[in-house]
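Read the structure below first, then the notes.
Here the complex is missing one protein chain, while the rest keep their positions.
Here is chain A:
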């Protein structure tokens, strides 16, 4: 019992502590990186239960701001091998369980 209680506490801690966006890989310039990251956070928070809508929002905003064509993948588990335009890739984790990959390739 004690174990599970501890586990629960840990889980809560994890959820609380791991909510920040964690950039795993990016080759974007500073300005673009910050903007893209904030956009991802906004989208994931707005559509917390609907990854598809979040991805759509991110894609559309990125298209608007940095020109088409952007591609977004959001999910808890997926694999990818992509070709992207240099300086236009962002791969980050968010909220402890989500991975977001945003890249441009037209």
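The rule we apply is simple: contacts are C-beta pairs under 8 Å (C-beta built on N, C-alpha and C of every residue); 3 or more make two chains touch, one makes a residue touch a chain; residues count from 1.
The definition used in the following text is that contacts and distances are computed from a predicted model.
Colleague: Refer to UniProt and select, among "Large ribosomal subunit protein bL28m", "Exosome complex component RRP40", "Dynein axonemal intermediate chain 1" or "SUMO-activating enzyme subunit", the name of the complex member that is left out.
Modeller: In UniProt, the chain excluded from the picture bears the name "Dynein axonemal intermediate chain 1".
Colleague: Hey, which chain A residues sit against the chain that's not shown?
Modeller: Touch with the absent chain occurs at residues 14, 17-18, 20, 22, 24, 67, 75-89, 91, 93, 96-99, 101, 103, 105-106.
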